[in-house]
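For this depiction, one protein chain was excluded, whereas all remaining protein chains were kept in their positions.
So, chain A:
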């Protein structure tokens, strides 16, 4: 059985000219000279093995950018006036040069917002961050309780994250974030997440689960139900002003009212990803050869990839064809998330698999049974069992520490 890859949107024979004036969103469809929001994953290494990891992280890649190469990328971002980057991984703080690169970026007017599971944020690091301007921290948490969180992120990960949050709060860090991927299991905890976040004086950020990386393996089981999507939409309308979303729920706008933020797919237009080995992809959720635009090590560096790659040029035009353009809600959701469609085996010019009008469900049901959803060949998952690994998939958990289980267990 061969995997049939849904093709990228066909590039128009003549690329349409950028309109003058009009709405910002229409301008963004034609791309920018430099990204607004660049995600840079510094390493594929991670101490955790979250079941839904978008980058299938775990083991370091021997080809990862060296310190000097990473500094070169920062120099280039400064020249291009990319004012801040979202740094992630893997777990970025396990790179021995992470703290050096953080300072280097800030010294070069490239602000850093980094995502971490909190493993390295002890009291000393928290104090250091609190004293540093122009850095933002996001602690990942996928359950408002240890029970819900640890099933997907691994035993002990809730404790690690909340310890880091305590340290940051105690150090007087301002504006740090708690970053949540909304799943079927935590969708009912939004108010609890808000309360937990408030208790640390932090800000809540919630984003959408994508079937990317290992997320593809658990998407059927974890993506929110239609009813949960409706509740989430209503919750965002009521609370959206005080909650960050990374603009990732724009597909929910087709329920009626536009949500705050940019309601369009920014892939290759206003966002992109630099992965640990320097490969540039259209978006953080699209680590697949079909969305690979080039490498920062290539001649001309990142700037040339961003400004001249054929892939990005193809992505920088409005969608004109396909079933969605005929839908009354197209202007609200713009067909949804490219990566979500791609990794569920749906055509890119058709509905999002979570289309709130229900077209996604019928499209999923109508998929050719011979057709296999494309899978990324880039996988850095741990090859053996991981301490405290998640139990969602039914594997027995290895205790995070031996003392986590009663020393008398089994002896009675």
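The rule is short, and it goes like this: a contact is a pair of C-beta atoms (placed from the backbone, for glycine too) under 8 Å apart; a residue touches a chain by one contact, two chains touch by 3 or more; residues count from 1.
In this text, contacts and distances are computed from a predicted model.
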{"item": "Omitted chain, identified by the protein name its UniProt record gives, among \"Peptide/nickel transport system permease protein\", \"ABC-type polar-amino-acid transporter\", \"Oxidoreductase\" or \"Putative mycofactocin binding protein MftB\"", "value": "\"Putative mycofactocin binding protein MftB\""}
{"item": "Chain not shown: contacting residue from A:22, A:62, A:96 or A:384", "value": "A:22"}
{"item": "In chain A, positions touching the absent partner", "value": "18, 20-24, 27, 30, 32-34, 36, 81, 83-84, 109, 111, 134"}
